[in-house]
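Note that this complex is displayed minus one protein chain, with the remaining chains in position.
This part shows chain A:
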Amino acid sequence: MVGDDEAPSSSLVESFYRHRLPVRITHWINALCILFLLGSGLNIFNAHPRLYWGQYGADADGSLFSIEAVDRDGGAHGVTQVGPWHFDTTGLLGWSKYQGDYVARGWPHWLTIPSFQDLADARHWHFLFAWLLVFNGLAYLGWSLFSRHLQKDIAPTRNDIYAIPRSLIDHLKLKHPAGEAAKRYNPLQRVAYLCVIVLISLMVATGLTMSPGFDAVCPWLIDLFGGRQSARTIHFISASLIVLFVVIHLAEVVLAGPINEVRSMLTGRYVLPKEPRR
(Lines give C-alpha, C1' and ligand atoms only; values in the text may rest on other atoms or scores of the structure.)
Protein backbone atom coordinates (compact mmCIF):
# COMPACT_ATOMS: atom_id res chain seq x y z
CA MET A 1 0.00 0.00 0.00
CA VAL A 2 2.76 2.37 0.95
CA GLY A 3 4.39 4.33 -1.82
CA ASP A 4 1.97 3.74 -4.66
CA ASP A 5 0.68 7.25 -4.66
CA GLU A 6 4.06 8.80 -3.96
CA ALA A 7 5.77 10.79 -6.69
CA PRO A 8 8.57 8.44 -7.81
CA SER A 9 6.34 5.47 -8.51
CA SER A 10 3.62 7.45 -10.24
CA SER A 11 5.80 7.79 -13.31
CA LEU A 12 5.96 4.01 -13.52
CA VAL A 13 2.43 3.05 -12.47
CA GLU A 14 -0.55 4.93 -13.76
CA SER A 15 -3.17 5.37 -11.07
CA PHE A 16 -6.30 7.46 -11.20
CA TYR A 17 -9.05 8.55 -8.86
CA ARG A 18 -11.73 5.96 -9.47
CA HIS A 19 -14.20 6.03 -6.54
CA ARG A 20 -15.30 9.34 -5.08
CA LEU A 21 -15.72 9.67 -1.30
CA PRO A 22 -19.55 9.34 -1.17
CA VAL A 23 -19.35 6.09 -3.16
CA ARG A 24 -16.71 4.68 -0.83
CA ILE A 25 -18.51 5.62 2.39
CA THR A 26 -21.94 4.42 1.26
CA HIS A 27 -20.39 1.23 -0.15
CA TRP A 28 -18.96 0.14 3.18
CA ILE A 29 -22.01 1.14 5.22
CA ASN A 30 -24.14 -0.75 2.73
CA ALA A 31 -21.90 -3.82 3.03
CA LEU A 32 -22.26 -3.79 6.82
CA CYS A 33 -26.06 -3.35 6.55
CA ILE A 34 -26.38 -6.23 4.07
CA LEU A 35 -24.35 -8.50 6.34
CA PHE A 36 -26.52 -7.77 9.39
CA LEU A 37 -29.77 -7.84 7.42
CA LEU A 38 -28.96 -11.24 5.91
CA GLY A 39 -27.93 -12.72 9.25
CA SER A 40 -30.89 -11.36 11.19
CA GLY A 41 -33.22 -12.12 8.27
CA LEU A 42 -32.28 -15.81 8.39
CA ASN A 43 -32.95 -15.84 12.14
CA ILE A 44 -36.39 -14.27 11.52
CA PHE A 45 -37.03 -16.84 8.77
CA ASN A 46 -36.33 -19.62 11.28
CA ALA A 47 -39.36 -18.53 13.34
CA HIS A 48 -41.56 -19.82 10.51
CA PRO A 49 -39.33 -21.58 7.99
CA ARG A 50 -41.90 -21.81 5.21
CA LEU A 51 -42.67 -19.60 2.19
CA TYR A 52 -46.01 -19.25 0.42
CA TRP A 53 -47.56 -17.44 -2.51
CA GLY A 54 -50.66 -15.23 -2.24
CA GLN A 55 -52.44 -13.11 0.35
CA TYR A 56 -52.35 -15.68 3.16
CA GLY A 57 -50.24 -18.67 4.12
CA ALA A 58 -49.79 -20.73 7.28
CA ASP A 59 -49.12 -24.35 8.23
CA ALA A 60 -52.31 -25.75 6.68
CA ASP A 61 -51.57 -24.07 3.34
CA GLY A 62 -49.14 -25.57 0.84
CA SER A 63 -45.65 -24.07 0.94
CA LEU A 64 -43.35 -23.23 -1.96
CA PHE A 65 -40.24 -23.66 0.12
CA SER A 66 -39.64 -24.99 3.60
CA ILE A 67 -36.82 -26.10 5.87
CA GLU A 68 -38.04 -28.43 8.56
CA ALA A 69 -37.01 -31.13 10.98
CA VAL A 70 -38.81 -34.38 10.23
CA ASP A 71 -38.92 -37.59 12.23
CA ARG A 72 -38.01 -40.46 9.91
CA ASP A 73 -36.51 -43.96 10.29
CA GLY A 74 -36.36 -43.50 14.04
CA GLY A 75 -34.30 -40.33 13.84
CA ALA A 76 -34.61 -36.64 13.11
CA HIS A 77 -33.69 -35.34 9.67
CA GLY A 78 -33.44 -31.88 8.20
CA VAL A 79 -35.63 -31.72 5.13
CA THR A 80 -35.56 -28.81 2.68
CA GLN A 81 -38.49 -28.63 0.30
CA VAL A 82 -38.40 -26.66 -2.94
CA GLY A 83 -41.71 -26.96 -4.77
CA PRO A 84 -42.32 -30.68 -5.34
CA TRP A 85 -38.74 -31.69 -4.43
CA HIS A 86 -37.49 -32.73 -1.00
CA PHE A 87 -33.82 -32.86 -0.04
CA ASP A 88 -32.22 -34.37 3.04
CA THR A 89 -30.16 -31.51 4.45
CA THR A 90 -29.40 -32.97 7.90
CA GLY A 91 -26.51 -31.18 9.58
CA LEU A 92 -26.95 -28.00 7.54
CA LEU A 93 -30.62 -27.03 7.16
CA GLY A 94 -33.53 -28.05 9.40
CA TRP A 95 -31.55 -30.18 11.85
CA SER A 96 -28.10 -28.91 12.80
CA LYS A 97 -25.69 -28.75 15.70
CA TYR A 98 -25.79 -25.89 18.17
CA GLN A 99 -23.41 -25.92 21.16
CA GLY A 100 -22.75 -29.62 20.74
CA ASP A 101 -26.35 -30.82 20.37
CA TYR A 102 -28.54 -31.26 17.35
CA VAL A 103 -31.49 -28.86 17.31
CA ALA A 104 -34.40 -28.23 14.99
CA ARG A 105 -33.73 -24.94 13.26
CA GLY A 106 -34.05 -23.75 9.67
CA TRP A 107 -30.73 -22.04 9.06
CA PRO A 108 -27.77 -23.10 11.22
CA HIS A 109 -26.46 -20.92 14.05
CA TRP A 110 -23.32 -19.87 12.19
CA LEU A 111 -25.40 -18.10 9.54
CA THR A 112 -27.78 -16.19 11.82
CA ILE A 113 -27.61 -12.98 13.88
CA PRO A 114 -27.84 -13.49 16.79
CA SER A 115 -26.42 -17.02 16.58
CA PHE A 116 -29.01 -18.28 19.09
CA GLN A 117 -32.62 -18.52 17.98
CA ASP A 118 -34.57 -15.43 19.12
CA LEU A 119 -37.14 -13.78 16.90
CA ALA A 120 -37.48 -10.63 19.04
CA ASP A 121 -33.75 -9.92 19.02
CA ALA A 122 -33.33 -10.76 15.35
CA ARG A 123 -36.12 -8.28 14.54
CA HIS A 124 -34.33 -5.59 16.56
CA TRP A 125 -31.13 -6.04 14.55
CA HIS A 126 -33.10 -6.26 11.32
CA PHE A 127 -34.95 -2.97 11.83
CA LEU A 128 -31.85 -1.14 13.11
CA PHE A 129 -29.94 -1.99 9.94
CA ALA A 130 -33.00 -1.65 7.71
CA TRP A 131 -33.27 2.03 8.71
CA LEU A 132 -29.52 2.51 8.23
CA LEU A 133 -29.77 0.83 4.81
CA VAL A 134 -32.63 3.13 3.80
CA PHE A 135 -30.85 6.34 4.86
CA ASN A 136 -27.55 5.21 3.36
CA GLY A 137 -29.32 4.15 0.17
CA LEU A 138 -31.17 7.47 -0.12
CA ALA A 139 -27.91 9.37 0.44
CA TYR A 140 -26.24 7.29 -2.26
CA LEU A 141 -29.09 7.64 -4.75
CA GLY A 142 -29.47 11.36 -4.07
CA TRP A 143 -25.76 12.02 -4.52
CA SER A 144 -25.54 9.71 -7.54
CA LEU A 145 -28.37 11.49 -9.34
CA PHE A 146 -27.09 14.94 -8.42
CA SER A 147 -23.48 14.24 -9.40
CA ARG A 148 -24.65 12.27 -12.46
CA HIS A 149 -22.69 9.22 -11.20
CA LEU A 150 -25.77 7.10 -11.81
CA GLN A 151 -26.38 8.46 -15.30
CA LYS A 152 -22.74 8.53 -16.42
CA ASP A 153 -21.04 5.63 -14.64
CA ILE A 154 -23.78 3.11 -13.83
CA ALA A 155 -26.47 3.39 -16.52
CA PRO A 156 -25.35 1.24 -19.46
CA THR A 157 -24.98 3.17 -22.71
CA ARG A 158 -26.29 1.83 -26.01
CA ASN A 159 -22.77 0.59 -26.78
CA ASP A 160 -22.58 -1.11 -23.38
CA ILE A 161 -25.75 -3.03 -24.12
CA TYR A 162 -24.40 -4.23 -27.48
CA ALA A 163 -21.14 -5.16 -25.76
CA ILE A 164 -22.77 -7.34 -23.08
CA PRO A 165 -22.11 -10.68 -24.89
CA ARG A 166 -18.47 -9.73 -25.53
CA SER A 167 -18.10 -8.59 -21.90
CA LEU A 168 -19.65 -11.83 -20.69
CA ILE A 169 -17.17 -13.91 -22.69
CA ASP A 170 -14.26 -11.79 -21.41
CA HIS A 171 -15.43 -12.28 -17.80
CA LEU A 172 -15.73 -16.03 -18.30
CA LYS A 173 -12.21 -16.10 -19.76
CA LEU A 174 -11.15 -14.06 -16.69
CA LYS A 175 -9.96 -11.27 -19.00
CA HIS A 176 -10.32 -7.87 -17.37
CA PRO A 177 -10.23 -4.49 -19.12
CA ALA A 178 -6.83 -2.82 -19.05
CA GLY A 179 -5.46 0.62 -19.78
CA GLU A 180 -7.96 3.31 -20.80
CA ALA A 181 -10.83 0.80 -20.88
CA ALA A 182 -10.34 0.08 -17.15
CA LYS A 183 -11.18 3.69 -16.30
CA ARG A 184 -14.88 3.08 -16.72
CA TYR A 185 -17.22 0.39 -15.42
CA ASN A 186 -17.46 -2.37 -18.01
CA PRO A 187 -20.86 -3.40 -19.44
CA LEU A 188 -21.44 -6.33 -17.06
CA GLN A 189 -20.37 -4.24 -14.09
CA ARG A 190 -22.94 -1.60 -15.01
CA VAL A 191 -25.69 -4.17 -15.36
CA ALA A 192 -24.70 -5.86 -12.09
CA TYR A 193 -24.62 -2.61 -10.09
CA LEU A 194 -27.90 -1.49 -11.58
CA CYS A 195 -29.43 -4.87 -10.67
CA VAL A 196 -28.23 -4.62 -7.09
CA ILE A 197 -29.75 -1.13 -6.75
CA VAL A 198 -33.05 -2.53 -8.03
CA LEU A 199 -32.79 -5.58 -5.74
CA ILE A 200 -32.13 -3.49 -2.63
CA SER A 201 -35.09 -1.25 -3.52
CA LEU A 202 -37.21 -4.39 -3.95
CA MET A 203 -36.03 -5.65 -0.54
CA VAL A 204 -37.18 -2.40 1.07
CA ALA A 205 -40.53 -2.42 -0.76
CA THR A 206 -41.32 -6.07 0.01
CA GLY A 207 -40.09 -5.58 3.58
CA LEU A 208 -42.49 -2.68 4.05
CA THR A 209 -45.31 -4.76 2.55
CA MET A 210 -44.90 -7.22 5.42
CA SER A 211 -45.70 -4.42 7.89
CA PRO A 212 -49.44 -4.30 8.72
CA GLY A 213 -49.08 -0.62 9.66
CA PHE A 214 -47.47 0.31 6.37
CA ASP A 215 -50.07 -1.74 4.47
CA ALA A 216 -52.80 0.54 5.80
CA VAL A 217 -50.85 3.54 4.42
CA CYS A 218 -50.10 1.92 1.09
CA PRO A 219 -52.52 -0.97 0.33
CA TRP A 220 -51.71 -0.96 -3.41
CA LEU A 221 -48.22 -2.24 -2.65
CA ILE A 222 -49.66 -5.55 -1.34
CA ASP A 223 -51.58 -6.00 -4.58
CA LEU A 224 -48.50 -5.10 -6.64
CA PHE A 225 -46.67 -8.06 -5.10
CA GLY A 226 -49.71 -10.34 -5.18
CA GLY A 227 -50.24 -10.49 -1.42
CA ARG A 228 -48.28 -10.34 1.80
CA GLN A 229 -47.05 -13.92 1.58
CA SER A 230 -45.92 -13.36 -2.02
CA ALA A 231 -44.09 -10.25 -0.84
CA ARG A 232 -42.37 -12.34 1.86
CA THR A 233 -41.32 -14.89 -0.78
CA ILE A 234 -40.06 -12.13 -3.12
CA HIS A 235 -38.17 -10.66 -0.14
CA PHE A 236 -36.44 -14.02 0.29
CA ILE A 237 -35.70 -14.49 -3.43
CA SER A 238 -34.28 -10.95 -3.71
CA ALA A 239 -32.09 -11.62 -0.68
CA SER A 240 -30.83 -14.81 -2.36
CA LEU A 241 -30.02 -12.84 -5.52
CA ILE A 242 -28.14 -10.29 -3.42
CA VAL A 243 -26.11 -13.17 -1.95
CA LEU A 244 -25.40 -14.32 -5.51
CA PHE A 245 -24.28 -10.78 -6.39
CA VAL A 246 -21.99 -10.63 -3.34
CA VAL A 247 -20.40 -13.97 -4.23
CA ILE A 248 -19.69 -12.90 -7.83
CA HIS A 249 -18.64 -9.41 -6.69
CA LEU A 250 -16.09 -10.84 -4.24
CA ALA A 251 -14.86 -13.38 -6.79
CA GLU A 252 -14.29 -10.56 -9.30
CA VAL A 253 -12.42 -8.54 -6.69
CA VAL A 254 -10.10 -11.49 -6.14
CA LEU A 255 -9.68 -12.19 -9.86
CA ALA A 256 -9.12 -8.57 -10.83
CA GLY A 257 -6.45 -8.02 -8.18
CA PRO A 258 -7.72 -7.88 -4.60
CA ILE A 259 -5.19 -5.36 -3.24
CA ASN A 260 -5.73 -2.86 -6.03
CA GLU A 261 -9.52 -3.29 -5.91
CA VAL A 262 -9.91 -3.05 -2.14
CA ARG A 263 -7.50 -0.11 -1.99
CA SER A 264 -9.51 1.70 -4.64
CA MET A 265 -12.63 1.36 -2.48
CA LEU A 266 -10.70 2.66 0.55
CA THR A 267 -8.60 5.49 -0.88
CA GLY A 268 -10.29 6.01 -4.22
CA ARG A 269 -7.11 5.46 -6.18
CA TYR A 270 -6.97 2.63 -8.66
CA VAL A 271 -3.86 1.48 -10.48
CA LEU A 272 -4.69 0.87 -14.11
CA PRO A 273 -3.80 -2.63 -15.22
CA LYS A 274 -1.30 -2.44 -18.10
CA GLU A 275 -2.40 -3.28 -21.61
CA PRO A 276 -1.04 -6.67 -22.55
CA ARG A 277 1.87 -6.46 -25.00
CA ARG A 278 0.89 -7.28 -28.51
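In this text, a residue touches a chain if its C-beta (ideal position, glycine included) is under 8 Å from a C-beta of that chain, and two chains touch if they have at least 3 such contacts; residues count from 1.
Heads up, the rule we're going with is that contacts and distances are computed from a predicted model.
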item	value
Name per UniProt, for the chain absent here [options: "Transketolase", "Fe(3+)-hydroxamate ABC transporter permease FhuB", "Molybdopterin oxidoreductase" or "Cell shape-determining protein MreC"]	"Molybdopterin oxidoreductase"
Contact with the hidden chain (one of A:V23, A:A69 or A:I113)	A:I113
Absent-chain interface as seen on chain A, which is shown	5, 28, 32, 35-36, 39, 44-45, 47-48, 50, 52, 55-61, 113-116, 118-121, 123-125, 127-128, 131, 210-217, 219, 222, 228-229, 232, 266-267
